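Excluded from the complex is one protein chain; the other protein chains are retained at their positions.
Let's turn to subunit A:
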Amino acid sequence: MQVPAFFEYQRATSVEHVVTLLERFGPEARIVAGGHSLIPMMKLRLAQPELLVDVNDLHELSGISVSEGELRIGALTRHAELLASPVAGEHFPILHDAERVIADPVVRNRGTIGGSVCQADPSEDLSGVFTSLRAVAVVRGTGGDRTVPMREFFHGPYETAVRPAEILVELRVPLRPGAGSAYVKVDRRAGDWAVAAAGAVVSLDADGVVTEVGIGLTAVGDADFTAVEAEDLLRGRVADDDAFAAAGAAAAEHCRPTADQRGPVDYKRHLAGELTVRALRAATARAHRGGFPE
């Protein structure tokens, strides 16, 4: 029978209230937003928090805007809002690519961006997306805000840079005029976690040379969801199929997948390469050579 163990519940009235509660209850307190990961874990009693701090009333944590050269996504923004956001899609089509294949409409209506990245599931789509985008997380605690690059955010499966008495408030993505981006995923069924997935963000100069590139990988064992070697290999090269193939080979070589019912290691390694190539190809097709006048 799947019913959670006893827990207390508080509906937070402000971000400061959240931080105060987290500090008072310590590591046995958990923030609940969409609840799509935490509640099932509680029902299976894999998680038994003493206190749930409900942040769903904190509208200041929601919303998507462009400010100071950054796309800013509030932690409480729902997947469906990000998917429907023209400004997000205009700057970073990768966000819409990914949101289209995250779970299903019911989950996307309630699940939040912050909850997804803070859960730090090894197969989380948005993890690879935000690392490829070189996004920055804004985290608030008693000492105020601090920022953490998303490439340093993940400390292992289900572990992040967010400390027990802190809350993720926002993700900031630096705008890259003219950059192209894309996300490709293989799953066994609509709504399933990724067998493997890759995200790519590509900036090109007027000659089609890659000036900057971000490659995120999901579900293939990269602790920081990033194919750094592939990025290094690609930067400074003309964005063509040969370069993509080389980057794909590097991504495949350096990932560390484990076998599970989604697939054996050789297949996942193959996918890391194949999907890196496909994501790069799609991102490049969306990029504007020589940047893009704002």
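Here are a few things to note about the model shown:
One rule holds in what follows: a contact is a pair of C-beta atoms (placed from the backbone, for glycine too) under 8 Å apart; a residue touches a chain by one contact, two chains touch by 3 or more; residues count from 1.
In this section, contacts and distances are computed from a predicted model.
Chain not shown in the complex: UniProt lists it as "Carbon-monoxide dehydrogenase large subunit", one of "Carbon-monoxide dehydrogenase large subunit", "Amino acid ABC transporter, permease", "Nitrite/sulfite reductase" or "Molybdopterin synthase catalytic subunit".
Contact with the omitted chain, checked across A:75, A:186 or A:282, is made by A:186. Touch with the chain that is not drawn comes from one residue among A:91, A:172 or A:262, which is A:262. In the complete complex, the residue from A:195, A:233 or A:283 that touches the missing chain is A:195. Taking the whole complex into account, subunit A touches the unshown chain at residues 1-6, 44, 104, 186, 188-193, 195, 259-264, 266-267, 270-271, 274-275, 278.
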